[in-house]
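All protein chains but one are shown at their positions in the complex.
On to subunit A.
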Amino acid sequence: MTPDTESMRARAAILARLRAAPPVAAPASPDVAAGLAADGAGSGDAAVADFAACARGWRAEVIETTPTRWPAVLRDLAVARGLRSVLAGRDTELAARLPEALGARLRWYDEPLAAFKPRLFDAIDAGITTVRGGVVETGSLVLWPDVREPRTLSLVPPLHIAVLCASTLHPTLYRMMVRERWADGLPTNALLVTGPSKTADIQRLLVYGAHGPKQLVIVLVRDDRDGTGVPA
C-alpha cells in the first residue's frame, strides 16, 4: 500500500473506534472569561510601568522613549553595543526612519531565506521588528511576522530589538485575542515572546541565549501620551 492509502486506512480505523464508543453528552462550552482572574489595566502610566517591570523581570531591557525620539534611541543603542549590521524589514511603520537612525549599519531583509541564510546566520548582529501589541500581565510581546518582517528576523540574530507602541498594550493575552478577533484569521506564525531565549537544562541553572536571541531590547514608544499614533 502507498503511504497515503495507509494513512487513509489508519484514519478510518481511528475514527471508527472513536465512533463505536457509547456517546456521552458533550458538556457545555467552557466559559473562559469567568475562569480567568480579573484583568488589570491595559493602558495608562500604571499599565506601562507594570509592563516594563514585568518584561525586565524576564531579562528584557526596556527603554522608554517618545514618538519623535525613538530613532535617536536606536542610534545610541547601535553605537553603545558596537552593532555593525542591523537587519530590518522594508515598508513597515518603522522603515522610513531607519536609515536616519542606523545609517550604514542598516541591512534590509529582501531575499528569501534560502538565499539569505549564510549571511543571516553569520553576519547579522541584530534584528529589529515592529510589535503587534504588548501583554501587561506577563510583560510579553505579540509578534505577527509577515511578508515584510519574516519570522527569522526576530529569531536568528543574537540581539532582537522590538519597537513597541504603548497604545497597543492589552491587559492579558486572552483579552487581546478576543478583542482583535484572532480566531477569524491567524497569520502563518503568531508569537508571544517574553524575554530572551533561555534554558535551565543543565542542573537547573538558568542561562540566557539558548538557541534564540541572547538579548531582547524593547524600545517602548509612549505614543499614548500625546495621541500622535504610530511613530512617525
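The rule is short, and it goes like this: a contact is a pair of C-beta atoms (placed from the backbone, for glycine too) under 8 Å apart; a residue touches a chain by one contact, two chains touch by 3 or more; residues count from 1.
Here, contacts and distances are computed from a predicted model.
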Pick, from "Carbon monoxide dehydrogenase medium chain", "Thioredoxin reductase", "Iron-sulfur cluster-binding protein" or "sn-glycerol-3-phosphate transport system permease protein UgpA", the protein name that UniProt gives for the chain of this complex that is not shown. "Iron-sulfur cluster-binding protein"
Cross-chain touch to the chain not pictured, restricted to A:42, A:67, A:133 or A:196, is A:196
Quickly run down the residues of subunit A that touch the omitted chain. 3, 6-8, 10-11, 13-15, 17-22, 24-32, 34-37, 58, 109, 111-114, 116-118, 121, 137-138, 140, 146-147, 150-152, 155-156, 172-174, 177-178, 182-183, 186-205, 207, 209-213
